[in-house]
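With one protein chain held back, the other chains of the complex are shown just where they sit.
For chain A:
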Amino acid sequence: MAAAAAAESGTPREEDGLGGEAATPQPQAPTNAPGARLSRLPLARVKALVKADPDVTLAGQEAIFILARAAELFVETIAKDAYCCAQQGKRKTLQRRDLDNAIEAVDEFAFLEGTLD
């Protein structure tokens, strides 16, 4: 009973919405479903890369998706490793040479040597 009375009397002013504190438009793409942010890279572009390989006949949708996700993880990883180099130089901007250093230093990035020029 008390709860009902409180609901009637209390109309929150915030809901009047004069638009003073409208939500700032976010540059991110709208996420409709909770699981929508599975992959940010467009699968079509990843598929184009996969098809560029003359030995590949077909690639399943799941394979394309995992490749896209792996590429994202790769970008995060290499960015962080390159940042370690920049930090040592007390810089706050990642430069091309930081990337080159990371590629030389980290074994897993060896496949990139000579490919970025």
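Keep in mind that, in the parts below, contacts are C-beta pairs under 8 Å (C-beta built on N, C-alpha and C of every residue); 3 or more make two chains touch, one makes a residue touch a chain; residues count from 1.
What we mean here is this: contacts and distances are computed from a predicted model.
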Protein that the absent chain corresponds to, by UniProt name, given "AP complex subunit sigma", "DNA polymerase epsilon subunit 3", "NmrA-like domain-containing protein" or "Glutathione S-transferase": "DNA polymerase epsilon subunit 3"
Absent chain, residues of chain A that touch it: 33, 35, 38-42, 45-46, 48-50, 52-53, 55-63, 65-67, 69-80, 82-83, 86, 92-96, 98-99, 103, 107-109, 111-112, 115-116
